[in-house]
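Missing here: one protein chain of the complex. Every other protein chain is in place.
Labels A and B are assigned to the chains in the order they are written; within every chain, residues are numbered from 1.
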Amino acid sequence: MKRFLGFVRKEFLHIFRDPLTMIIIFGIPAVQILLFGFVVSTDLKETKVAFLDLSKDEITRTLSGKICSSGFFELGADLTGYHEAEHVLRKNKIKAVIVFEKDFGRRLISDGTASVHIIADGSEPNMATLITSHISAIIADYNRELAGAGLQQVLLVQPEVRMFYNPTLKGQFMFVPGVITLIMLLICALMTSITITREKEFGTMEVLLVSPLRPAQIILGKVLPYFILSFVDVILILLLSWFVFELPVKGSLALLLAELMLYILMSLSLGILISTVAKNMQQAIFISLVGMMLPTVLLSGFIIPVESMPMPYQWVSKILPPAYFITIIKNIMIKGTGFLYVWKETLFLLVFTLAAIGLSIRNFKIRLQ
Amino acid sequence: MTSREPVITVQNLVKRFGSFVANDNLNFEVYAGEIFGFLGANGAGKTTALRILSGLSAPTSGKVMVAGVDAGRNPERIKRNIGYMCQRFSLYEDLTVTENITLYGGIYGMKRNEIRGKTAALLERLQFGAYGNTLISALPLGLRQKLAFAVAVLHQPKIVFLDEPTGGVDPITRRQFWEMIYETAAGGITVFVTTHYMDEAEYCDRVSIMSEGKIVALDTPAALKKQYGVSSVEEVFVKIARPGQQLIP
Partner (left out) sequence: MKVILYLIRKEFLQIFRDRFLGKAIFAVPVVQMLLLVPAVTFEIRHVNLCVIDRDMTPASRELTGQLEGSSFFRITRKTFSEEEARTMMHRNRCDLILQIPEGFGRNIARGIPVPVQVGVNAINASNAQLSWGYLNGVIQNYNLNRLKKGAGMPAGVQLQQVSLSNRYWYNEMLNYRHYMMPGVLGILVLAIGFILAGLNLVKEKESGTIEQINVTPVKKYQFILGKMTPFLLIGLVDLAIGLTIGIFTFGVPFQGSILLLFLSSAVFLVGVLGLALFMSTFARTQQQFMFTGFFFIIVFVLMSGIFTPLESMPLWAQKIDLVNPMAYIMRINRMIMLKGSGFHDLRNDLLALVLIATAFTTLAVWRYRKTA
């Protein structure tokens, strides 16, 4: 036991002495949280739009004023004819052109209706959808205002909306679970697979194998530091998201930590499994990045919703442990649900972990023979 | 035979890495056409000095003239006049023998025809004929070392620096290698060679012995043996370089 502790201590020192590893373990989570928290956002913020006002009356001025003062849009240009629309959109400075038809005000009063036409830049579909939905909300508001109090009484069905789980509609709620999932996989699976393969490649593993330490102890000693470091990392991310994004853990903290440990264990066994398969570091990096990180980023639903993908992608997502883990964290952290709501996902992770450990042991034995 | 005309002049050369002094005030001259042996235990500072002389590393202070060029001020101009063979084999292992020769010929600005002729002559001289299109990674160590040497003198430099060229090579190949060194020197190229095989030191015109960053002896092998009253350079070395310590083979 004493020998084992000494070995673990040595492994810890190895990690702490390498500044690069320290950057990966503590720098990457911080930067990712920062990036996703502040940079990756789909909110409209003073998006530049152009107006093509063919009427130029009191009402069109009021409407364009409302659009520009909404905070979502900013006046980018005033056009005089349709031919200019093509020009400004192609320059990419303007995201949409808002057209008020001729005699807009007159028609509204005499016919009771007048039309606004939006030409949005479809080369960015997200943006285009958001622009039209925001402008239609502004116009709906205006319509209600137009009708005055009288209409309030005739619009009989009055929806009252409640936003569950994320009442202030923060974008960060979506990705914090994803970042945790990704970072754990990065540290536990990628880093351990590379460290172990490195020892194999440089032949230092042989030295360890002839030492009085048992193989299981060696592997345990190698992964224990990563287990502890990644746990510290999770706590760090949870604290960061609590203080910076005000995203507290709604459900049971003990349950969350237990699930985290299971997931870390799974990632570590995956890392060990990779190291038993890879012949050298290059292969370990390649398997980890292409076989593990890429599918996780793409298909676990953390940036891109899985439901909209073509079927084969959705099937792959069904066998990705990180996808299950994201559901688990979302449920416990954000929805505040208990174990009853996550037991299936937990079971899947457990089975996957056991399978990975079993396969590693088998591979390891084959190699030793 | 050697003339008394120096091609390398080193005055008060000091090289520090932080607080560690790798070369502590070196002073020596190497004469045109001679085979100059640079001896010392591992870590004595041989490679550091060699890298400065070949323009790979800048001196902390002191004056180093190589083939008439100041190494501290103008390392790039030195490189035209020298050849260099690293301690660690550093030709491209995933290229063939001919491809490596062509590459370095091209880098030194040789004409296409000249490269072709040289390659043929070289393969002939090394009895390499069959290996022209073999990948370096498939060559045995001894052949690799010979090839590395041949590439280092491909462009007919004034001086060639060899950093432990025979490390790990079998005795027969070592002998052949030294024959190549003699041929090269006879062709008018000054040879500057580091080694820790003491028997090889006997083949040099003059040897210097380094210990802990300083040159502790410099003379012909015969003069050194006489001075210390021993029968081999090895004994000289053991006496002065590492008193009381065993020599690392």
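By our rule, a contact is a pair of C-beta atoms (placed from the backbone, for glycine too) under 8 Å apart; a residue touches a chain by one contact, two chains touch by 3 or more.
Just so we're clear, the structure is a prediction, and the values are computed from it rather than from any experiment.
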item: Among B:Gly40, B:Pro75 or B:Gly213, the residue in touch with the chain that has been omitted; value: B:Pro75
item: Touching the absent chain when the full complex is considered, from A:Thr296, A:Asn331 or A:Ser360; value: A:Asn331
item: Interface with the unshown chain - residue positions in chain A; value: 20, 24, 28, 31-32, 35-36, 38-48, 63, 89-92, 95, 108-109, 112-130, 132-133, 135-137, 139-140, 142-143, 146-148, 150-167, 169-171, 173-174, 194, 198, 281-282, 285, 289, 298-299, 303-305, 307-310, 313, 327, 330-331, 334-335, 337, 341
item: Interface residues of chain B (partner: the chain not displayed); value: 51, 54-58, 75-77, 79-80, 82, 84, 86, 88-95, 99, 102-104, 106-109, 135, 151
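One rule holds for everything that comes next: only the chains that are shown with their structure count from here on.
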item: Inter-chain centre distance, chain A versus chain B - centres from mean C-alpha coordinates, in Å; value: 58
